[in-house]
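Written out below as structure tokens is the structure these notes cover.
Only one protein chain is missing; all other protein chains are in place.
Note that the chains are named A and B in the order they appear, and that numbering of residues resets to 1 at the start of each chain.
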Amino acid sequence: MVPVVIGVIFVVYLIMYLSPGDVTATILGSNWTPEGAEIIRERLGLDRSFIEQFISYLVNFVHGDFGISYINSTPVIDQLSVAFPNTLILVIISITLAIVLSIPIGIRTAVKPNSIFSGFATVFAMIGIAAPGFWIALLLVLLFSVYLGWLPASGMENWKSIILPSIVLSLSFMAGISRMMRSSMIESLRTDYVRTARAKGVKPKGITYVHALKNALLPTITVIGSYTGEMLGGAVICETVFAIPGMGRLMIESVLSHDVPCVLAAVSVMSICVAIMSLVADLLYAYFDPRIKARYMRGRVSR
Amino acid sequence: MNENEKKNPLLKIENLHVHFVSKAETVKAINGLDLEVYPGETLGLVGETGAGKTTTGLTILNMVPKPQGRIVEGKVTLDEMDILSKSESEMSDIRGDVVSMIFQDPMTSLNPVITVGDQIAEVFRLHRKIDKKEALEQAEEMLEMVGIPRVRANEYPHQFSGGMKQRVLIALGLACTPKLLIADEPTTALDVTIQAQVLELMQRLKKRLDMAMLMITHDLGIVAEVCDRVAVMYAGTVVESGSLVDIFDHKRHPYTEGLFNSLPNIKNRDRDLIPIKGQMPNPADLPTGCPFHPRCEYATERCAQEEPELHWFSETHCAKCWLYENLQEDKSMLHSKDYGESKGGTQA
Partner (left out) sequence: MSATTINRSDITRKGYMKAYRKTSRAKEMWDVFSNNRTALLGLFIIVVFVVLALFANVIADYETVAIKTNPIERFTKPCAEHIFGTDELGRDIFARIIHGARVSLRLGVLSVMVGTALSCIIGAIAGYVGGVVDDLVMRAMDIMACIPRLVLAIAIVAAFGSSEVNLVVAMGVSTVAAMSRVVRSAVMSVRDMEYIEAARALGQSTTKIIVHHILVNCVAPIIVQATLAIATNIMSISSLSFLGMGIAAPIPEWGCMVAGARDYMRQHPYLVIAPGMSILLSAMAFNLVGDGLRDALDPKLKR
């Protein structure tokens, strides 16, 4: 976990370090002079070697010091602490929405693969995976904000403004999770242990919700864990379309204004979130799967 | 045997036909199967892989996989109930209570995420309607009965060896003392030493709980050890059935003969093994007439055209073969050395 976080920061730092642009031009703007640039370089420590720079950045990062914004000269942490909760709320609502809706859909399509419902779900999944988020967002804004006037098109003022963004964000994940759920459910329904359960007289409901579901959830948990990254990527788009002051929008704005410390911090924090989520998914998996749990207990898994 | 005659059969399968239908082909797994199991007896159902043994077992539980599997024709009567007319929900009350089945592969037949105790306790909760604690108590007793310490009830299947898992499955099958236990190759996946233990256990419990058993196997050794009667299956139908003595010492059907000839004999190691020539017919494309005729040494024109009828040699022994239709005139046709000995039985 810790090496992964350091690695992530390293990769992002490296990308930004290799960037050909001159930061002094960004900071000084029209006031740029060779002498001024020199002072700035010294103050930011840009004259030191890459390794030195990176280590001092890492040390500061661990202490919660993400540097000073080039643009408005405020600590980056201040901007992050405003933006982060907004993204967190959006992502948590979206993940919950996606899981709550798609797992039952996946189960039903697996149990009754030839029903009309399954047909709809399949088409929905096909479209949901391929539909670009920003486009769906605009269509929903057109429908619910412009024509019906039910929901606000932008901002983060009240609970209503979170509805559209979370629908958009959860849509493609619903498609993915329900597909995964469906296939792993079909898989488990054909296993020998489900046959044993039927042979001992378990009713169809018990077969589906106890014997098959417990096993089918396992691969789905992994998939949900791996979707966190995609979800944050989607949040970048969603926040831009709906003008939500979150991490994604902060990042886009910083990129457009060449505010390197801000971009660096935003990307790193988002990646760390992904790392944490994949760890959580691993732990959940272990919790649900006694085979893995036993291995964890014995301390054989080092990761 | 005579006792059984007086009783009504516990299980009676009449003229069963089961097909598996897919877009490409129709696999005829069971073709006109007749079978009876009497209370308290062990019937061995013998045949090669693909003969339809497992499908027979599943049909008794009305668990032929849908939608491909179709019961085209036939009647299954179990404990005076018409099994094939029951709904899924009615069936689930019968399964595990009146009849239960032990499957071939113990490694994959237990749910990996539920404790062994809970899996057995579930049977009690389903059929005895008792609370969770009591059910677990009884599950632990079942475990003890099959020789597993009760403390292991809250362990998961992956913590058990193959033989232990099969014991668990036996405990699961016997939990509600069913009248009929179907055991589908219960020892095939196990080591030889474990096989003997498991068989011995099943024998003992069967006697103790006084139930009937349908032992599905391809191993004639197991049959000799545990069965009272034997039914030999080929291409989805019973070609010969009789008591253990009938089949082992007075076999009549050329297929049964071939089956025995392909076994090594420890008393007579000089004897060559005589494998049955050819292969099992493709169940999607069965030959006309007797399904065995392409591989049969004694096959005649008639065998290729007409399906043979059941011929009774005694009250217990019968075979489906044209050879015996004109038995009196044509004794020389079957060259089996056993033939002479079984003469007496034929007359009866």
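FYI, a residue touches a chain if its C-beta (ideal position, glycine included) is under 8 Å from a C-beta of that chain, and two chains touch if they have at least 3 such contacts.
Small disclaimer: the values here were computed from a predicted structure and weren't measured.
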Answer for the absent chain's shown contacts is A
Based on the whole complex, identify which of A:M16, A:I163 or A:A294 touches the chain you can't see. A:M16
Of the residues A:I39, A:V82 or A:M126, I need the one that contacts the missing chain. A:M126
Touching the hidden chain in the full complex, which residues of chain A are there? Just list them. 3-4, 7-8, 10-12, 15-16, 18-21, 126-127, 129-135, 138-139, 142, 146, 183, 186, 226, 229-230, 232-234, 236-237, 240, 251-252, 255-256, 258, 263, 267, 270-272, 274-275, 278
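Just so it is clear, only the chains that are shown with their structure count from here on.
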Report the inter-chain centroid distance for chain A and chain B in whole angstrom, where each centroid is the mean of the CA atoms. 55
Show which residues of chain A lie in contact with chain B when the two form their complex. 191-204, 210-211, 214-215, 218, 288-291, 294
As the complex stands, chain B meets chain A at residues 61, 63, 88-89, 92-97, 100-101, 103, 105, 108-114, 122-123, 126-127, 156, 158-159, 169, 172-173, 175
